[in-house]
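For this depiction, one protein chain was excluded, whereas all remaining protein chains were kept in their positions.
Letters are used for the chains, namely A and B, taken in the order the chains are written, and counting of residues starts over at 1 for each.
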Amino acid sequence: MDWLFFGEISLAGLAMGGLYALIALGFVIIYKATRVINFAIGEIMMFAAYLFLAFAGGMEMSPWVAVPLAVLGGALLGGVIEKTMIRPMLGESPIAVVMVTIGIASILVGLVELIWTADPQLLPSFLPRQPVFIGELYLAPKIAYGFLIGMAVLVIYLLYFRFSRGGVALRATASDQAAAYSMGINVRRVFNLAWVFGSLAASVAGILVAATGGLSPQFGIIGLSVLVVVIVGGLDSILGALVAGVFIGWLETVAGAYLGGEYRMPATFAVLAVILVFKPYGLFGTHEIERV
Amino acid sequence: MRIGDAKQTYVADEAIWTTSTQKFWFSILLLGLLIFPLLANSYLLYLGCLVGIAVISTTGLNILTGFTGLISLGQAGFMGVGAYTVAWLSTNTGLPFPITLLLAGLMAAAVGFLVGLPSLRVKGLYLAIATLAASVFLHFIFAEWESVTGGMEGLSLEPAHLFGVTFRSDFAMYFLIVPLAVLAVLAARNLFRTRIGRAFIAIRDRDISAEILGIPLLRYKLMSFALSSFYAGVAGGLFAYFYRVVTPESFPLTMSIFYLAAVIVGGMGNLLGGILGAAFMTLVPEALKLLTAALTPFFPNAPVFMSPMLEIIFGALIVGFLIFEPHGLAEIWRRVRRFFHLWPFRS
């Protein structure tokens, strides 16, 4: 066995996993606050990445301007989706809401194809290009810097939710909606903010992932990997999102490198299947007690 | 409200068609289905076959999602199992279609049963994700198990045959597909007049109370999965005979979403809704194709926009119906009928 190769692949996988963790964090924020499973998160990422393409490529803006603008665009998209399509579904069955997000995903894919065509695109490169070595292990610079940026955003998020007023409101809403409401927290606003912040995290990750792997209307498939991450970690667990994100990212990359690209999805979904059978609410998720 | 329909026996009261008016209209419908292929051109026949296949699969998914409340993202995968079963059997054994179709259904039902097993532990959305996993695995198997499935190339097969008759043309396939579709819907209609259908609905409405009232949840959920997959398998088998080639790309994840959309747009938990939804969703792309063809002389790049427009329309239909008409086309149909019942006394 070539340990050097394994090490490099693993490193790349872990870095990818870091980005998965960031997307999963966005997913879990939305789920915790609103109990909506967002099947459109991959498409929101894709949309933000295309916005970046338009700003940096088409309009030739500096990446320093284009990235924030695209990320804000993705966050705004999340907010608009919540306000126009998720809010009317308040109180409907969770399955109906999930299907709304599936419909949204389909609309976004269509819009992207309509505006930017179905052809694969390359993002203008904006990350440093010097190769990165960790010990003897080489890591592609795009992946390395993508990972660092992703982690920085992730840490900011965690601090924000731990200490800020908005973060407390969000956590309160997640643990008991009615109580939060009666304590004067504007629950509707929290719902909207959760979608904005969740989409914002996903947008950052979307641009970073697209910067390494390219962009096409099929990009949203990544949402399926994220789904695996959050189920394995536990839908309502931020810790689970982080741990499972790193693990699934690593597994996917290693399976792809050793077995071939067609094994990436089956490998992670096999983990998913095992988790569903033996630990259905994920590694760190909570199991609600049912009442008659 | 109809008057003058008093019944003397419970059999008459629980019949599918309780009034002579209903019987009359159903006969007209059957007659129409019979005459249609004689009048229709080849394009309409082709559409008729497509709708028939979609009706079978949608009815199956409706049993699972609409009536039992178990959302499935695996319908295309189950159809694929049926299609590959038919393709492999007809090439390697030469069995006639009634047997291959039955085996296609049973094979898909067995797979559906396996996929339903996690419902022992999980429910709701977690189960939906289990079905998603199943569709990923199935797609992988279709593409990679080359000795059986032919890999990415897929399998091609001979037309369906029985007693020396081959079903080669769309005209012949119509007479294979449409009667099966009618049978499939009638069987489902029967199901929901009996204890098993009631158990499905009870699980959808309140699973815990259903269990306390004597319904073993796992057994009935698995039954619903198996039955729904059986329908999908038969639909997939017909798909194989219809196109006579089966590849992994014939059954993408978007097809599962297509069927989910058909159930939603038609009306969840309503058999008529399933039929309307299947027909509607099959015809929307065709209508869009016609529109594109009509526009091309004026806007030469109209065809480029067709596929994205279709995705937007599908998505918008799902979202729009869920928000504005959760009971689907079936409810709209009911309102239209009501209007004519009362007309001209109320409008």
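Operating definition for what follows: contacts are C-beta pairs under 8 Å (C-beta built on N, C-alpha and C of every residue); 3 or more make two chains touch, one makes a residue touch a chain.
As a working rule, contacts and distances are computed from a predicted model.
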*asked:* I want to check something: the complex is missing a chain, and I'd like its UniProt protein name from "Spermidine/putrescine transport system permease protein", "Pyruvate synthase subunit PorC", "Monooxygenase" or "Amino acid/amide ABC transporter ATP-binding protein 1, HAAT family".
replied: "Amino acid/amide ABC transporter ATP-binding protein 1, HAAT family"
*Specify the residue from the set B:14, B:153 or B:249 that touches the hidden chain.*
B:14
*Check the options B:155, B:199 or B:310 and report the residue that touches the missing chain.*
B:199
*Residue of B:42, B:92 or B:190 in touch with the missing chain, whole complex considered*: B:190
*Can you list where subunit B touches the absent chain?*
10-11, 13-14, 187-188, 190-191, 193-199, 201-202, 204-206, 208-216, 223, 227, 269
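As a convention for this text, only the chains that are shown with their structure count from here on.
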*asked:* As a quick test, compute the distance in whole Å between the mean CA positions of subunit A and subunit B.
replied: 33
*Where on subunit B does subunit A make contact in their complex?*
65, 69, 71, 117-118, 121-122, 124-126, 128-130, 132-133, 136-137, 140, 143-144, 208-209, 212, 254, 257, 260-261, 264, 304-305, 307-319, 322-323, 326
*asked:* Applying the document's contact rule, which stretches of subunit A touch subunit B when the two form their complex?
replied: 37, 85, 88-89, 92, 94-96, 98-100, 102-114, 117-118, 224, 227, 231, 262-263, 265-266, 269-270, 272-273, 276-277, 280-281, 290, 292
